[in-house]
Every structure is written in C-alpha cells, then in structure tokens.
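What follows is one structure encoded as structure tokens, with my remarks underneath.
Only a single protein chain was left out; the remaining protein chains are all shown in position.
We just call them A, B and C in the order they show up, numbering each chain from 1.
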Amino acid sequence: MLGNTFGRLFRVTCCGESYGKGLLTIVDGVPPGLKITKEMVQAELDKRRPGQSPIDSPRKETDQVEIVAGLLEGVTTGAPIGMVIYNVDTQKIHVDQYRAVKDVFRPGHANFTFFVKYGEYADWCGAGRSSGRESVGRVAGGAVAKFILAREGIEVLAYTAESHGIKMRPMSYEEIRANYRKNDINCPDLETAKKMEEDLHKVREEGDTAGGIIEIVARGVPAGWGEQVFDKLKATLAQGLMSIGAVQGMEFGDGFQCATATGSKWNDQPFVEDGAIRFKTNRCGGLLGGMSNGEDLVMRIAVKPTPTISKDQDTVDVYTMTPQKLSAITRRDITLLPRVAPVAEAMVQIALVDSMYMAAAYDSVAKLDKHWKEIGRPRHKATGQNP
Amino acid sequence: MLGNTFGRLFRVTCCGESYGKGLLTIVDGVPPGLKITKEMVQAELDKRRPGQSPIDSPRKETDQVEIVAGLLEGVTTGAPIGMVIYNVDTQKIHVDQYRAVKDVFRPGHANFTFFVKYGEYADWCGAGRSSGRESVGRVAGGAVAKFILAREGIEVLAYTAESHGIKMRPMSYEEIRANYRKNDINCPDLETAKKMEEDLHKVREEGDTAGGIIEIVARGVPAGWGEQVFDKLKATLAQGLMSIGAVQGMEFGDGFQCATATGSKWNDQPFVEDGAIRFKTNRCGGLLGGMSNGEDLVMRIAVKPTPTISKDQDTVDVYTMTPQKLSAITRRDITLLPRVAPVAEAMVQIALVDSMYMAAAYDSVAKLDKHWKEIGRPRHKATGQNP
Amino acid sequence: MLGNTFGRLFRVTCCGESYGKGLLTIVDGVPPGLKITKEMVQAELDKRRPGQSPIDSPRKETDQVEIVAGLLEGVTTGAPIGMVIYNVDTQKIHVDQYRAVKDVFRPGHANFTFFVKYGEYADWCGAGRSSGRESVGRVAGGAVAKFILAREGIEVLAYTAESHGIKMRPMSYEEIRANYRKNDINCPDLETAKKMEEDLHKVREEGDTAGGIIEIVARGVPAGWGEQVFDKLKATLAQGLMSIGAVQGMEFGDGFQCATATGSKWNDQPFVEDGAIRFKTNRCGGLLGGMSNGEDLVMRIAVKPTPTISKDQDTVDVYTMTPQKLSAITRRDITLLPRVAPVAEAMVQIALVDSMYMAAAYDSVAKLDKHWKEIGRPRHKATGQNP
Partner (left out) sequence: MLGNTFGRLFRVTCCGESYGKGLLTIVDGVPPGLKITKEMVQAELDKRRPGQSPIDSPRKETDQVEIVAGLLEGVTTGAPIGMVIYNVDTQKIHVDQYRAVKDVFRPGHANFTFFVKYGEYADWCGAGRSSGRESVGRVAGGAVAKFILAREGIEVLAYTAESHGIKMRPMSYEEIRANYRKNDINCPDLETAKKMEEDLHKVREEGDTAGGIIEIVARGVPAGWGEQVFDKLKATLAQGLMSIGAVQGMEFGDGFQCATATGSKWNDQPFVEDGAIRFKTNRCGGLLGGMSNGEDLVMRIAVKPTPTISKDQDTVDVYTMTPQKLSAITRRDITLLPRVAPVAEAMVQIALVDSMYMAAAYDSVAKLDKHWKEIGRPRHKATGQNP
C-alpha cells in the first residue's frame, strides 16, 4: 500500500486517482529563493495532458494546477511545495462503464494484481493508483526539479525514438532539442514522425494499439554523481524509469548491443578537450562505475502497447472464476509514447536533483569548516578535542 | 560515499575492497528459527569465486566465510547475521602493478568517476568499491535470502542466455534448472555452451573480452507482491539488477520486443486452471501493474565486455592531463557472465525477500486483532475509543 | 529543507504555512476497506483549532478538511489518502504586522535558526513550517491512524497533567478518559483544572505565558512492538514526540525518578493474570528493552511557555546586527498545552500504526506459505530448490 514517495533528499510524494476529487503533489527538499510559478508547472502538465491529438485518449482533463504551499510572495522559502490538481472529467457515465466490467480482469492491466493485493476494495474505477493518471503527480514534481536543474545548466529531453518498429534517424542533440515537441508523436525526426502517425492511424482503424521506444538525454550533468554499489546513479535512474507504468525494459547508451560486442570495441576512449576529460564515443551512455562521467546521459525505455484495445478479448470473472469475453473499448490511447515521454523526463529530472543533493552533501565535507565561516553561521566554538 | 545498504525491511549492508583485509556483510531482518550454516553461504560464494576456469580471472581467492553473529547454537534469533570473508590474494606484486598505473584512467572503468568524486584519495588499488569484489557481499546476503525464499517455495535461477552474440535455444524451466550449473559459462543449453566457450577462447587469444546476456527466472512468487507507483516490484528489481557493475540494460519478459508489437498481440490472456488464474503467455515477464502476477518472473540483463583487455588503449593521465598509452593487461576475466550470474541471482533473491516482507506487512493488517490473539500477545486492552 | 515525512510503513507527508493558501496531508500505507469520513478527521482537527477559549490565540481558522484522494465511494482502496485544508485567516493586516518585525529575532522563536538556514528567503510571515500551524497536518494524519488503531482495540489519550507548576491528582484511566475533554485546559482533574485556568488568567493579565506537562497514555498495545537497537519503539515514540515544537523533554513511565531509585525498587514484577503476563507496577511506562510489554504506554512531555509574550523584549536586528526592542504582542496563546495535546495524541497514533506494520511484517514470516494459500494468491509454484 506504500510506494507514493520517490527520492532521498529531494522527495516527491503524490496521491490521487482518475475518478476521485483531485491529485496532490508535495515536493520536499526545495531550495529557498526560487521563483517557481504555476505557469511553469502548468507548461509541463500540458505536455502529458490527454485529448490533444487523434492518437490520444479522448478523455478531457484540463489538469489545472494550483500551488497552495511553499511560496511566500511567489518565492520558495525552503518549505515543501504543495500542489493541487482537481479532476473534471469524472462523469457518472464513465464511472458506470467501469462498474459494468469491474469483476473481469482486463488483459494487460493492473486490475488483476490490485485485486489480488487489495481484494474487493481495489479501486475498479479508472484503475486507481495504477492508472496513467497518477503520472500527473510525477510531472508536477518534475517541473520543480526541472527548474532546479536549469540553474545548474542541466536539461533533460525525452522523445519518441521508435514507434511500432519505425525508427527515427540519428540526429544531433541540438536538432532533437529544436524539433521534438513539434508533432503529436513527439518525434524530432519530422519526416519519420509523419510515417509513425500514419501507421498509428492504421493501427487505430484495426482497433489495435502499438508500442515503441522513448529515448531520454540529460545534458550538463557533471561527472561524479551517483553513490557506490547499490545506489549507483544507474540504479537510481533505473528505479525511477522502471517505476513508470507500461515500461518493459530500459538500457543506457548502446545498451543491449554490448551483448554482441568485444571490450576493445565497447570501451569509450578518454581524451582531453579544453583542459577537461571527454570521451570519443558514448556507448556507455554517460555512466562509468554507475556514476555520471560528464557526457550526456542517454537512456532508452521500451513502452508496451496500450493494453486497452478495441477488440474482444478472453478474460476471467474474478468472483465466479469463469471465462468471459471483454468487449471492445473505444476510448483509449493508440500509443502511450507521447504521454509517457513527459513522465520519463520528469522521473529523470527528479532522480537527478536527488542525486545532485547526495553529491553536494559529500563534496562539501572536505571543506565544511571553511564553509560555516563563509556563510557566517554563528557558533560557540570548542577550542580543542575531548580527551 | 553512501550506497552500501540495500533493502527496506530485509537489509543487506556490505563493505570491503579487493586489497583490504576483508569483506563484511550484515543482513538485518532475518527471521528467528532458521538453521543457516556457513556451508550454505559458502556454496553460493563458490559460484562466483574467480579462478575456476580459463575464462575467469586467475586471481586466487578462497572466499571462506565465517558467520560471527546472529546465530545461537546454529539457529537464527531475529538478530542480524554478520559474516566475515578475509582476502588472501593481496600480494605486494599486484598492489605495485596497480600503483604503477594509478594516475591513468582505465577505459571503461570506474576509476575515472571515482577519481572525480573522491579525488586523490580514491582507491586506486583493485578498484575499491567499484571492483567486482564488492559483489561477494551481495552473494553472502543473497544466500540468506535464498534460504528464506526456499521455505516459501520460491527459487531463483540466473544463467547465460547469450554470449558474444551466440544464443541459447528456448528451454523449459526444468531443463534449465537441471543443466545451468554444468559448464564454465553457466549456460543450460549444453551444446551451445560449448560453442560459447570455444568462441571465448578465440576472443582471449585476440587479447579481447566479450559481453552477453544473463537471464533470471524466479518461480513461485505469489501474485500481488510489489507496492504502488514508485515502489513497484518492477522498479525494486530494476534498482537491484542495475546496481550490479557492468550491467548496461534490463528487460522483463519479452522486453524490448514490445516496441514493435500491437496490443492484441502483446496482452497475456488470463484463464482458469485448477481454480486459480493463470496466463496463456508470459510476455510481460510475470508483472502486471508492476506487481507480480503469479507467473514466473523473467528478467534479462545485458552485461558489457570486461573493460580490462590485453591490448594497448588510449587514455589520459589524471594529473598532467596528457594523452597516455595503457599497456595490455593479461590478468582478466574474458567474460563477466559466469561471475555476474550468481550476483544477479542474489540481487533478485534479496529484492524478493524485501518485497515479501512489504506484502506481509500490509496483508496482515486486515486481521491483526485476530492475529495478536492467536499468537497470544499479552496486552492490557482498552475497552473503547477515546471521545 | 527536508523533514516533512514521518514513518516507515505508515507515512504522513505534510506541507503548508500559516499565510499560504492551505495545507496538504498525504497518508500513505492506508489499508483498504476503511470507511474513513471527513467528519472523523474534522473532529480531531477541531480539538487543536485555535480561538476556542480565552487561553488560546484569537486567530480564527475554521480548519475545514476535504478528502480529495484515497476513497472510492467512501471506502479506502489501499491508495494514499489526500487531504486539503484551506487557510482563511490570512488578512493583509496580519501579514503587515509580521512584515514590520521580520528583521528582528523573536526570542524563543525559530525565526533565528530559519534565517540562518534559509537566509533572506526564510518565511517571515507567521513562522512558515516552524509555526504551530504545521501541526494541522500531524493531526489530520493522526486521525487516520486513530481509526486504524481503534480496529485493533488501541486508544491514545493526551491531557494536561501539569500547568505552570499546578499538578493534577493521580487518576484512573477510566476517570481520565471520561473527563479530559471537559475543559479549556484539557485536564481530567476537574477541580485542579479550574485552578489552572484561574492561574493562567492571571498569567495573561501579567502579559506573560506559561509552560506545563502533557501526559499521554496508549492502552491496548500488544507486547512485542518495536524493533531492536536503534529502532526501539521507545526511540520511534521519542522522535515523534520530540519533533513537536515547544517540547523540551520527554520521559516514559516514572522517567527521571529512576535517577534516585535502586533496582530493587524500580523493577516492575511480572505476574500471571487470566493466563497472561501482567506487571504489578508500571514504572517503566509499558516498555521493556524498548519494546511494548503489554501494559499502558505512559509518556510525559515538557512543553515550554509560548515564546510570544506581551512584554517588551531585548533582541537583535538581523541585518544591522544591532540591539533592538521587540514590542509586546497581544495575539498569542497563554499556554500551548491544549493545542499541543491533540498533536501529541496524533504523533503517538502515527508512530504506533507504523510500528504495528513493522511488527506485522515480521510476525507473518514464520507462516507465510500458509498465508499465501489461505488468501488464495495464485502462483506458479516451484517444485524444489535450485541446485
């Protein structure tokens, strides 16, 4: 029943369901002095809002955010930020649709496991905390993280690299950055994007849905972030990304290609550029020993096809344990890719701010005494050590 | 500097380096009444011990474990188990070899990022906590987890599914289980294993190393394990597996294949067998909504080629920031696969016991009052509620 | 900047300030199937609401709670509960009063340390997260915990045992329970309560404030709750209670009296009553080895006088670092006792539910296999152990 908090020093806690009154996000560990506005958060939420194109679900949610805590005259104070997003599209007609099928397992859906875990009380209406709707909270938290990272010169982009087997061409970071928000599928390769969309329209007509791959790049992360052994940056990012619904796999850099490679081909060779270490290639995706190496962090996640399809499916009734047919459902996302991309962006942003704090904590230690003086912290200083 | 503890309710804490005196593992959250012996732990440690075949590093470590805490007359008491493994192969000749190259970055190694993080004090001798040697602690902890899981009828197998592009054939769980520990490469497909080994001998002769894929199957996990949203079982397993050195990617079930699939093909259809829900296929790898669905948990991890190779490589000197040549190093693992497999087994075992406790905590809640009575816990019971 | 979450398995996360828009509380780890209503939460919030008597601050807050998440048709689903409480008394006149003195330290207040920590951005308006207003979140979380404990036959009472040196007489649990909510000072000894109130009116006339002691009793906690060593129930309760603002000390049972005692007098002697172990005395306050022993948990906390007084005080200007006079402030609580008592009740309730889950997790382990069967969790069971 737990699981609604992410982070060690920068912590995002969320709640809320599709058919409840609203969603709350509390972000703890926010530095003082930031001019965070609701418009900034809204801009991020608008990226993942449904009903924006023919390949999304037609659900109508405005996702208007209100910041109710953590700001004094528009500036953060070191207090946690509290955000409220009320639901609007919770009409009885949709509730009743869910009620009608609440006793049958929907193939590919979490309602089976939630039923096993929570029994008759499991939320049958819009999937509760297993709904993609929970990701509103992730994106709201990610918006705050994005603001903090921007001050450090760090940015994160997530975009569709592959849809239903159709792949984008290799592109530079700058080109990706300039184009990835220009179409419904969030693919920076504008030519290929058209093909992806055409293909998805066909998939929709067949009553089906499709999967794909989201690529995420984080640029500007200094080398040396991440902890040892179990808390490698690699592991923290993996936890964040694999916690997103519908994600079936993830890889860093060239990922699974390493399985066919030899060491002499795989190792990225370091060299010196402008007095700093760089690497000639980035097969490892910006991670050595599980910590950031100063190059772009590159991650790819595999997103499964939306499980809700417009075809009849075999299923089982929970209570009678008898075979059933689940009828076609028309209100659905044809692909989850454009909805998952902003969520992946958010999770990487949150994980990076959290890791930045961890790095900062330890970096500081070698020169703390100097530090307390610099910032003029009053104290009654001891003159020696105890015997 | 943190990162040496894994788990929420079942917690493994480790320390130790290749060239220090030894390694310690403390396992907290061990149930009372278990007859855990050092022989059991030794058997697991022996699986990942180096120097066992021509494809391993020739480093000689006996990895003899001693259990110094947590047992009373051979039985656990609810106290944490403490284990000590002393290093034996720490001769000056090897220390001096490391000393000679301590100022140059080894391509593909963590010594670059550890230097950035810890500066001149970073452990240059055998890679410190970024060495594969730290995984001794994981395996010792995993041995305790394995014992606990066995009582629940749960077992975990990890084996080589692909080496340097050579893949095992599809096999049944029983066949895998019977054969996966029969050769140096830990591949249950005995025919293919021979080919893999021959190929690796060639790779070695070329002074190179190779990557591959480890598959992990956990059978017997009941449906409904894992928490919501950020703490899905999927995310906990990902954190555990991606925290292992050399792992570049991971997937559940058919993983990245979902990127080319449609929903009607991808969804696993439920049916009823002997009064219980089963699924006709297991593309999702035993996870729905990020929780276990009662089918086998199937995971695959991509393991990069050993970065240490017997060829000259371009590199950089840390202090002078000038280009250098790193000479060929002969003492190395040709492939990390047989060494990583027991570590992956251990991490999945640890993550599962931890998740089992989480599940148990909440399951119990609905009937706790009954429970306290059953186990006869004395208490001075209140007769009503406060006003 | 962290610190707004309490609990391991039952977790309360809060945000909100006195002069922001509102306060949010998210309670994670709530069991499914509970009929939690906003009226129940409101009843607890009403206990700590200001402006209810001449000894409270005249601040007018209605503290109306709305439950926006975690309920489906009025019943919990295993999802976190989300609560919103909007502020109403945030008039400009009060903001301007705070603004006028924002650069001087208020003796006894947190604004000094918050300024040191957060600098110019520290919340100067109503004390931000160091205001007693944050305790609204604790009480809202405590209301949920109270509901869960009631099902287990556990109840918690907190009441004024001493005010400004005036002590209540010894009373039975039943008598305390029947009377402790009958007067403004929350003292169950009705005669003494009158004296306390008269004394406080005198204190108010003198422009002063006063301290006192709150006693908390938890009845019905089964023996054996609490973990080992660092996570003793004693330590968890201490953390919870000492995290409340204005609390200067705490003790269990006869507490500091042990300093003058001998072992033969101090030890509580066990005996058997109705087949269960009881203790003849309860000097230890219901804790042995830091775990619950089945007797009433008895705790006492020392609450300092409200630091805001209606007398001029010496202070210092933050920016000029020059001595200043802080004028008398008339809007204040004469004593914090009746406001702190419900907060102490809440913290003990939250800590107990959290500890209950911990106990439940481990209790279950010995019979889990039986358990999975009982609750019919489907699974594909392994037939043996891996070799």
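Please note the rule applied: a residue touches a chain if its C-beta (ideal position, glycine included) is under 8 Å from a C-beta of that chain, and two chains touch if they have at least 3 such contacts.
Given the structure is predicted, the values throughout are model-derived calculations rather than measurements.
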Checklist entry - With respect to the chain omitted from the figure, which of A:Pro50, A:Gly126, A:Gly141 or A:Gly294 is a touching residue? => result A:Gly294
Checklist entry - Of the residues C:Ser57, C:Asn87, C:Ser130 or C:Asn179, which one touches the chain left out of the display? => result C:Ser130
Checklist outcome for this item: Listed in rising order, the subunit C residues that touch the chain left out are 1-6, 14, 105, 107-114, 116-117, 129-130, 134, 162, 164-165, 203, 206-213, 223-224, 226-232, 234-243, 245, 247-256, 258-272, 275, 277, 284-285, 288-294, 302-309, 311, 313-316, 321-323, 358-359, 362
Item to check | Those residues of subunit A which, in the complete complex, touch the missing chain | outcome: 8-9, 29, 31-33, 78-79, 148, 150-157, 177, 181, 219-224, 228, 276-278, 292-296, 356-358, 360-366, 368-369, 371-372, 375-382, 384-387
Item to check | subunit B residues that touch the omitted chain in the full complex | outcome: 1-5, 9, 11, 13-17, 19-24, 26, 28-33, 66-72, 75-82, 84, 86, 114, 116-125, 128-129, 377-378
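Going forward, only the chains that are shown with their structure count from here on.
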Checklist entry - For the homomeric pair subunit A and subunit C, should the interface be classed as same or different, according to whether the shared residue numbers exceed half of all numbers used? => result same
Checklist outcome for this item: Taking each chain's centre as the mean of its CA atoms, the one lying farthest from the centre of subunit A is chain C
Checklist outcome for this item: Turning subunit A onto subunit B by a C-alpha fit takes a rotation, in degrees to the nearest 5, of 180
Checklist entry - Taking each chain's centre as the mean position of its Cα atoms, how many Å separate subunit A from subunit C? => result 35
Checklist entry - Residue numbers in subunit B touching 2 or more other chains? => result 223-224, 228, 277, 292-294, 358, 362
